[in-house]
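One chain of protein is taken out of this complex; the other chains stay put.
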Amino acid sequence: MIKVGIIGATGYAGAEIARILLGHPEAEVVWYGSKSYVGEEFASIFGGFFKIIEDKCLDDNMEELADQVDVVFTATPQGLCASLINEDILNKVKVIDLSADFRLKDVAEYEKWYKIEHKAPSYIEEAVYGLCEINRDKIKDARLVANPGCYTTCSILTAYPLIKEGIIDPDTLIVDALSGVTGAGRGAKVANLFCEVNESVKPYGVATHRHTPEIEEQLGYAAGKKMVINFTPHLVPMNRGILATEYATLVKKDGKLPTEQEVRAVYEKYYGSEIFIRLLNSGVCPETRFVNSSNFVDIGFKIDERTGRIIMMGALDNLVKGAAGQAVQNMNIMFGLDETMGLRIVPRCP
Amino acid sequence: MIKVGIIGATGYAGAEIARILLGHPEAEVVWYGSKSYVGEEFASIFGGFFKIIEDKCLDDNMEELADQVDVVFTATPQGLCASLINEDILNKVKVIDLSADFRLKDVAEYEKWYKIEHKAPSYIEEAVYGLCEINRDKIKDARLVANPGCYTTCSILTAYPLIKEGIIDPDTLIVDALSGVTGAGRGAKVANLFCEVNESVKPYGVATHRHTPEIEEQLGYAAGKKMVINFTPHLVPMNRGILATEYATLVKKDGKLPTEQEVRAVYEKYYGSEIFIRLLNSGVCPETRFVNSSNFVDIGFKIDERTGRIIMMGALDNLVKGAAGQAVQNMNIMFGLDETMGLRIVPRCP
Amino acid sequence: MIKVGIIGATGYAGAEIARILLGHPEAEVVWYGSKSYVGEEFASIFGGFFKIIEDKCLDDNMEELADQVDVVFTATPQGLCASLINEDILNKVKVIDLSADFRLKDVAEYEKWYKIEHKAPSYIEEAVYGLCEINRDKIKDARLVANPGCYTTCSILTAYPLIKEGIIDPDTLIVDALSGVTGAGRGAKVANLFCEVNESVKPYGVATHRHTPEIEEQLGYAAGKKMVINFTPHLVPMNRGILATEYATLVKKDGKLPTEQEVRAVYEKYYGSEIFIRLLNSGVCPETRFVNSSNFVDIGFKIDERTGRIIMMGALDNLVKGAAGQAVQNMNIMFGLDETMGLRIVPRCP
Partner (left out) sequence: MIKVGIIGATGYAGAEIARILLGHPEAEVVWYGSKSYVGEEFASIFGGFFKIIEDKCLDDNMEELADQVDVVFTATPQGLCASLINEDILNKVKVIDLSADFRLKDVAEYEKWYKIEHKAPSYIEEAVYGLCEINRDKIKDARLVANPGCYTTCSILTAYPLIKEGIIDPDTLIVDALSGVTGAGRGAKVANLFCEVNESVKPYGVATHRHTPEIEEQLGYAAGKKMVINFTPHLVPMNRGILATEYATLVKKDGKLPTEQEVRAVYEKYYGSEIFIRLLNSGVCPETRFVNSSNFVDIGFKIDERTGRIIMMGALDNLVKGAAGQAVQNMNIMFGLDETMGLRIVPRCP
């Protein structure tokens, strides 16, 4: 049985790891770390766990955690994980970081977009970017996994095969994305109050959102060159879900646009045997409700012959495939388990 | 492996049975019956099941079903189940009816409240009222189970021990209840459109709602006398959840009100070993989000010494403990399985 | 032109006063007081007012306000208004307090329920309870009006005529109420975050909510005796609206329950000429969407002959008739204007 510690267990992503692991036959959480609720019963904060989880919240003492558990999930604000790890820790325990600390390979890029100093730049090189379907092999032997962001996972997976195979022009990629409010975290901010969010939508972080360089870096690997994209997130009045609508110009071959069948074949080539990526039937668009609570990414697309562009659309649950679910998927890979263990959750709708 | 047929699989309760049974190790659905979608893929209607359930919808031919399955769930409008069953059917297959056809023992009462003729009154006597925690023993051997209504399950379980033990005066019971919109079904009605329901609450069926006689009959058994209550349902803009707030005058003993400890002891006596009924800690009120997607009923109470009344509060998920979950729980009991099999679902919040 | 100052203009009720007064031909806001946003543009906090209100937020200096305006609205937490007023202030300016400071006539009662010391008990006697339809005559000459609470306004108006005329037994009154989330204010609290409130309902303040003594005191005047009631508020995922569902035992005359016509006649007697109270047609229940943004209270009722009780139901918009609208209505009365001036707002639905 894998012993698990969660730092940041009382945030939405942390609590979702707890929920998922209750259904995992080979792992159990033994440490619910929290900055704000030390000493309080975990189930008093998330009442759904009443009579299911009886533990109290502990602090975020990484040293002690490293002695007691096999893997630590850090579901914390940027900067914390980098400030806690060192060689001794990584020799004792595997770390899956849900923050952005080890997602970008270029420390200057990190410091520019996140506006904080990186406390452990020496581990950036070693850290593996935990986008399971793409980096599965590297994740296997990793000590430190950088779990991708929610917008990022959705944006990358939706476009990846078409960029990798040169079907679309990388310079034309535009990602327009919608997010449920859990993506904004559980901090007490006026902007996230019910009455500020309900019955409205808004773009935010336009041309400056921190998931931009992460998408650019990863898709850039697929393109084989540096990419610069537009990424515009929007806040939508619902609890969970990311929907990415992505636009790119199709590359003509012999003066002709690729057909729907050709594009579909490319997606199938990369995702045909993936359990958690569902390529939707022709003409079907993804809806976030159909992936709710699950680890699925649903992908659809539409070729617009009038404009020569393709519209790619992806949906996932930001707390599951966009955070906790993918983190557990990474854990499964790192510990040599069936990758889907504990994650074959049927979407819950309505 | 128990073979299961669902009539009404494309309604919300029917689809929820399908969802739950995907996690049940001893049962599998082999017949997704539907009136409106015969021949269509089940997953094309509920996209969450894409690549999980590959079956097409079948009709609601009870004769054929009885030959092919071990148990039939009828998640259909009132009247249908009563029109389909007969001795031959019941000799071949167990029937769990999620409609109201066999909930009331008095056929006149049924016809008065539901305003339709009962097509199979001869089976009313035999049918067992499937409120698992109360009627477990009778359910074991039943051929036909009347699965309780969502409001009813919540309303009864919240007050049952206090009525049974004479802690409250049955003549003073008032049940004020709130429901999510899945309770209104999946029919195409203007009244249930998003923009008619969102940003509003309303009472409905005041003093005439059909769950009233069901609550009265069942609590009347506990009281040992006929009961007449007020029951007022309200529609609330959320997908799932029932919250019942119930008021009753406490019975004084030797001129004194019962204490919180005494009331708690009564609840513990009846529910202390129940997995699916969670008596909340002192001062904690139930919230529907904390039972979402699960088979739990959360119960809290507050004694008001100023008025001599007790306020009892219960919450459940109308599609699970209020419909599909309790139906599966009944199936488990009828087939001699662990009662909680497939039902230890962790609440999903947010 | 009446010059108006608002203390607490950046809360939801304060901003609603601003919105309403933009449509008032005889009053204009000249002071937008705020604790948190002094010096910032009011429209930068509530973007709806962009290019409509150009003022910056000022502080809450009551002395200076008293010199500059004709009336001050205090839309602030309990205790502030009482700490600011004195004889000098009240000689210069009329004060309409939206907090609870002057609603209860018994200072001990206030200090018990609100758990703070009252800083100006000498003005309690003078303050007029600003429930316009009931206390219109006293409001005319008041210097200090205690604007009623949102739950309170709805709960009182819904039951008032029937208590006043002895149609119902005051000792049996139970008020079960639902509120939109603006009622919880605009403070940055985790409990009011979108994802904590959305898709859930919960009771709170059970048997201890502070609007209880206010309802009891006012209805007690109608009953001609001290009343003790049960009042249970619930939080519902919508922005605006209060719905009160009230239960009471009907008083029989000559062994007979009053008829619907008799009850209706009583309501008509009190409210027949009121613009802002709409007695709904027989069989129609109020819905909060139909009073949204308006100053209306919609009232319906249903007699249950089976139990001998009546179910009274009232709905209002907590920010308008439950706060800002009633405050402006009080202002109109105090300044001798048409009581409906600026308040004939058509409900906005959906």
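Labels A, B and C are assigned to the chains in the order they are written; within every chain, residues are numbered from 1.
Here is the rule we go by: a contact is a pair of C-beta atoms (placed from the backbone, for glycine too) under 8 Å apart; a residue touches a chain by one contact, two chains touch by 3 or more.
Nothing here was measured: the structure is a model prediction, and the numbers come from that model.
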Fill in: Residue of A:Ser36, A:Ser122 or A:Ser200 in touch with the missing chain, whole complex considered
A:Ser200
Item to complete: Tell me which residue among B:Leu21, B:Val197 or B:Ile311 touches the hidden chain in the full complex.
Response: B:Val197
Worksheet item: Where the complex has a chain not shown, which of A:Lys56, A:Lys164 or A:Lys302 is the residue touching it?
Response: A:Lys302
Discussion item. Touching the hidden chain in the complete assembly: which of C:Ile85, C:Ala177 or C:Leu280 does that?
Written reply: C:Leu280
Discussion item. To test your reading of the contact rule: which positions on chain C touch the chain that is missing from view?
Written reply: 12, 19, 22-23, 46-52, 182, 199, 239-240, 278, 280, 284, 287, 289-294, 298, 346-350
Worksheet entry | Absent-chain interface as seen on chain B, which is shown | 12, 181-182, 186-190, 192-199, 237-239
Worksheet item: Touching the missing chain, which residues of chain A?
Response: 174, 176, 178, 180, 195-196, 198-204, 206-207, 228-230, 232, 234, 236-241, 243, 245, 247, 285-290, 292, 302-304, 306-307, 309, 311, 313, 349-350
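Simple rule for what comes next: only the chains that are shown with their structure count from here on.
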Worksheet item: Taking each chain's centre as the average of its Cα atoms, which is closest to the average over all protein Cα atoms shown?
Response: B
Practice prompt. Would you kindly state whether over half or under half of the residue numbers at the chain A/chain C interface are used by both copies, giving same or different?
Written response: same
Worksheet item: If you average the CA atoms of chain A and of chain C, how many Å lie between those two points?
Response: 46
Worksheet item: Multi-chain contacts in chain A: which residues touch at least two other chains?
Response: 12, 182, 199, 239
